[in-house]
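The other protein chains are all here in position, but one chain of the complex has been omitted.
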Amino acid sequence: MQLDGFMLPPGLILILGAFILPQVEGRVRHALLLALPLLTLLMVWLIPHGSHLTLGLMEYELEPLRSSAEGRLFATVFAVAAFAGGWYALNKATLLELSAAFFYAGSAIGVTFAGDLITLFIYWELMALGSTLVLWANGKQNPRAYPASMRYLLVHLCGGVVLMAGIAGHVYATGSIAFSSMTMTDGLAKWLILAGFLVNVGAPPLSAWIADAYPEASPSGMVFLSAFTTKTAVFVLIVGFPGTEILIYIGLYMVFYGIVYGLLENNLRRLMAYSIVSQVGFMVTAVGIGTELALNGAAAHAFAHIIYKALLLMSAGSVLLMTGKRHCTDLGGLFKHMPITAIAGITGALAISAFPFTSGFVTKSLETAAAYQFAATASDPMLLVWVWFLLTAASAGSFLYVGLKFPWFVFFNKDAGLRPTDPAPHMQYAMWFFAFLCIALGVFPEALYAILPYQNDLLAQPKSYQQYTASHLLSQFQLLLFAGLAFFALLPLLKQTLTISLDVDWIYRRLFKVLGQEFTFKVGDLGGKTEAKIHGRIKRLIAHMHGPSGPRIHWPSGFMVLWVAVLLVGALGLYYLR
Amino acid sequence: MLAATAIAVIRQHSLFAIVMLFGIYSLLSASIFVVLDAVDVAFTEAAVGAGISTMLMLGTLVITGHHERTPKHGPVLPLVVVMLTGAVLVWGTLDMPPFGAADNPVHQHVAPRYIEDSPQEVGIPNMVTSVLASYRAYDTMGEVIVVFAALVGVLALIGIREQKSPRPVSTTDDKPPRPVLQVMAKLLIPYIMIFALYVQFHGEYGPGGGFQAGVIFASAIILYVLTFGLDDAYALVAPSVLRPLAALGVLLYGGTGVVTMLMGGTFLNYSVLADDPVQGQLYGIIAIEFGVGLTVATVMMLIFYAFISRGEKAA
Amino acid sequence: MSASGNQRSRPSPSRWSKRRTRWLIVAVLLALAIVPEFFVTHYAHFESLGIELDARFGFYAWYSFFACGAMIAIAKLLGIFLKRRDSYYDE
Partner (left out) sequence: MSMHLPALQVIIPLLLAAVIFLFNNARIAYIVSVAASWLCLAIAIQLLLLVNDGSVIEYAFGGWEPPWGIAYNVDQLNAFVLVIVSGIAAIMFPFSWRSIQAEIPASLHVLFYTALLLCLAGLLGMTITGDAFNFFVLLEISSLATYTLISLGKDRRSLSAAFQYLIMGTIGGTFILLGVGLLYTLTGTLNMADLAERIGPLQASRTLQAAFAFLVVGIGLKLAMFPLHLWLPGAYATAPSVVSAFLAATATKVAVYALLRFMFGVFGADFAYGEMHVELMLVSLALVSVLFASLIALLQRGVKRMLAYSSLAQIGYMLLGIGLANVSGLTATLLHLFNHALMKGVLFLALAMVFYRTGGSSMRHMSGLGRQMPWTMAAFVVGGLSLIGVPLTVGFISKWYLILASIERGWWPVTAVILVASLIAVMYIWRVVEVAYFKERPADLPTVSEAPLSLLLPTWTLVAANIYFGINASVTTGIAQNVAQTLLGGVQ
């Protein structure tokens, strides 16, 4: 197909759509909500492989469109997530949220097509902006969304700043702005870029932002939020840092961080947020392993994860929407009243637990497989042995804290007396759609495998992709069932309490607040006074020398005149100091 | 003596005395300039420093008050500042070419041409005037505009109360009439004005020029105001007449430049004003000096009016 | 919060019977999961390194059980230090 004529970055469709949505009403808006992501999807697939587009900025050649297999895979699932998310949100979400979500999704797709670091950075920041807006949009319904969005923005801008420093350093060191594997380059710049990426992935020590921010969004808002930011970060890690060993440790930490905090968590959607960290930890570990199989695994897992996590959040969101309750302690016995929501939730829970015949099963095991396959050739095989054993344990753990905990406390357990119904039809449809995808990918994994980035590997070692062997099925069943045994046996220990768990965010939510109250806004009212206070110390010091100081207006002049003289001598003195 | 006066200024607390001492200081510096052979500068210092600025400061005193408030902070800080700055200055002068030596760069580079060629190029004997009014005429225009800008500032800040005071009780009228003073002033003022005109038009040949003339002219009017009161002065020269004149002076200067431009020269190149370049220089210098005088005189008067009218209001 | 979903809070005969059926189902499922172990051979993932733990009989079953137990225990332990009232940050 000859399409060179209108090669636009597909992300722009959604970004432009974000600005069109407010201009239209009713059915047209609904139609656009569903049509634009599909159009984007079409665009993603119409762009010929390996094509690219360039654009000049400063002295650099930007590459806002570079088609790659990884990019296409992620763009595909992003478009699908935007589609289903839009469907789910259809007339429940505020207009601002919908526009922001499209803007956000479009930027995420923009990242997947970015061929250079500056384009990447631009979309990266647009994403931060879009996602923050998705959060804000819920400020009316949930007042806590608003400060949460500020903290969220702050973390991401910090990440962005580190990323930008890294990019600048990288460009200076290599002279190239191309976005490609950086494992060969060296120096501080590389680590800064990595750090910037890791902030978005939810790596320690800043893992807390996910659980802090996402659950404050609206039901549909969190569906959007869960899909893009962390997964885009996984994408850039796949492209930029395959095989960076430190990612293995970071990934493992994230896996268990998510499980432990998830087990402690009472708020349903915070639980889901922790499970995002945990699941993304799997992917990060796989990127750290860095073989083609591992990268395929990370990509495939990201693909499947977006779908089942969105499904879980749609289910949890529906519960929140229909009952107004967000805590395990307030819920229970909803299966009878919200059967469709329950089925969706259970399907998602099974998928995240890698239950056979679900998408999780066929993707997560790629990563564990990568661990043992690489062990034979790796320089440090014991590390990979550990990785394998830990990931296997974590697979069981996933079942424990999401696969069982979520359905059990919400849909079964003791009836909490709530009598909601299933949510609006369009929300049900969206859940059906994703539930279907979860199963379909599990039953027919070949379709997903066919679009994975490293096809050579796939063809050379078909065996490793043969998920449905008796041994594998059996071991997986054992893993899950005995995790279930542990769950029910230790249920008393899992008694949910109305609490939250402290995390690193304590530093910026509590410590800074205390420090801030101590030092700032109390004096902020009368402009000049603030500075006076800052100067107060120095003033008092000098006041010792020449008696009480006078009215404020006279002081700065004298103060400054002194500085003038000091600088004058200083400027001259430099000549002799050196 | 200069130093003694300066120290006296610092030690004094009565602002009135300080202003008077400043006048003395200016006169003393003027005589130093005379010693240094800088007659033009001395002239300006005497007219501006000792004359007009003393008047203006007195005008300010009428508005504010005669006594300094207790100092805000001790002398240590200013002392440190002055010592440091002074140290750098002294430092800088250590390597400076010796004062008065003929081989100084100052006397080697640009100055010789001014001295040797200006009579032929510009055609007037006073080199200072030829530098100010021709070689560096553009700077002089800038200075005139500085004066003009100061006027704009004063008008914006204080303004002139144009209408006569409803009750004819002003500070001067409260006191008994001073016939001796008034007669003396009436006698003096015409001479001062004529002297001003002389300085104005004789600037090309001897010390003097627009600045000095303008200031002297203004002091004549100021003397009149002081002796006869503001209302009479308004009757003589109203601020509404002076205002446009101040701008006209600037425009006369600038306009001369524009005319030279239109006649094919660069801005302020008077040589094109007449067939003979030297004659052209003369025309140009006369025109701009008149502009300078006009602006300086009117601005000085206006500023004085501004202070005095405000002072009367305060009283 | 008195109605909080804890199955032990108010035991009643019906709940006991429910619990018993539940455990019965679990036991049957677990048995079903163990039985095929006799017929299926697991291959060791790290044979080359001499590690054959994962090929032993019932490895996945007990490994899963103890791993999950350990994770719950660790979470419970950390919870002692980390848990704060739900309104902690709003104060």
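To keep things simple, chains are lettered A, B and C as they appear, and every chain counts its residues starting from 1.
Going forward, a residue touches a chain if its C-beta (ideal position, glycine included) is under 8 Å from a C-beta of that chain, and two chains touch if they have at least 3 such contacts.
These figures come from a predicted structure and were not determined experimentally.
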Among the chains presented, those that the missing one touches: A, B
Of B:Leu77, B:Val128 or B:Leu155, the one touching the omitted chain in the full complex: B:Leu155
Which residue of A:Leu16, A:Leu53 or A:Ala165 touches the chain not shown here: A:Ala165
Hidden-chain contact residue, picked from the options B:Leu77, B:Ile124, B:Ala246 or B:Ala297: B:Ala246
Residue numbers in chain A that touch the chain omitted from display: 56-59, 118, 121-122, 125, 136, 139, 146, 150, 153-154, 157-158, 161-162, 164-165, 168-169, 171-172, 188-189, 520-521, 523-528, 530-531, 534, 553, 556-557, 559-561, 563-564, 567-572, 574-575, 577-578
Residues belonging to chain B that touch the chain removed from view: 88-89, 91-97, 104-111, 113-114, 134-139, 142-143, 145-146, 148-150, 152-153, 155-157, 159, 243-244, 246-248, 250-251, 254-255, 257-258, 261, 265-272
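Following the convention adopted for this analysis, only the chains that are shown with their structure count from here on.
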Chain centre separation in whole Å, for chain C relative to chain A (CA means): 28
For chain A paired with chain B, centre-to-centre distance based on mean C-alpha positions, whole Å: 73
Geometric centre distance via CA averages, chain C-chain B, whole Å: 97
Touch list for chain B against partner chain A, complex: 72-78, 80-81, 84-85, 87-88, 91
Touching residues on chain C, where the partner in the complex is chain A: 1, 3-9, 22-23, 26, 29-30, 33-34, 36-37, 40-43, 45-46, 48-49, 51, 54, 58-65, 67-69, 71-76, 78-79, 81-86, 88-90
Parts of chain A lying in touch with chain B, wherever the complex brings them together: 542, 545-551, 554-555, 558, 561-562, 564-566, 568-569, 572
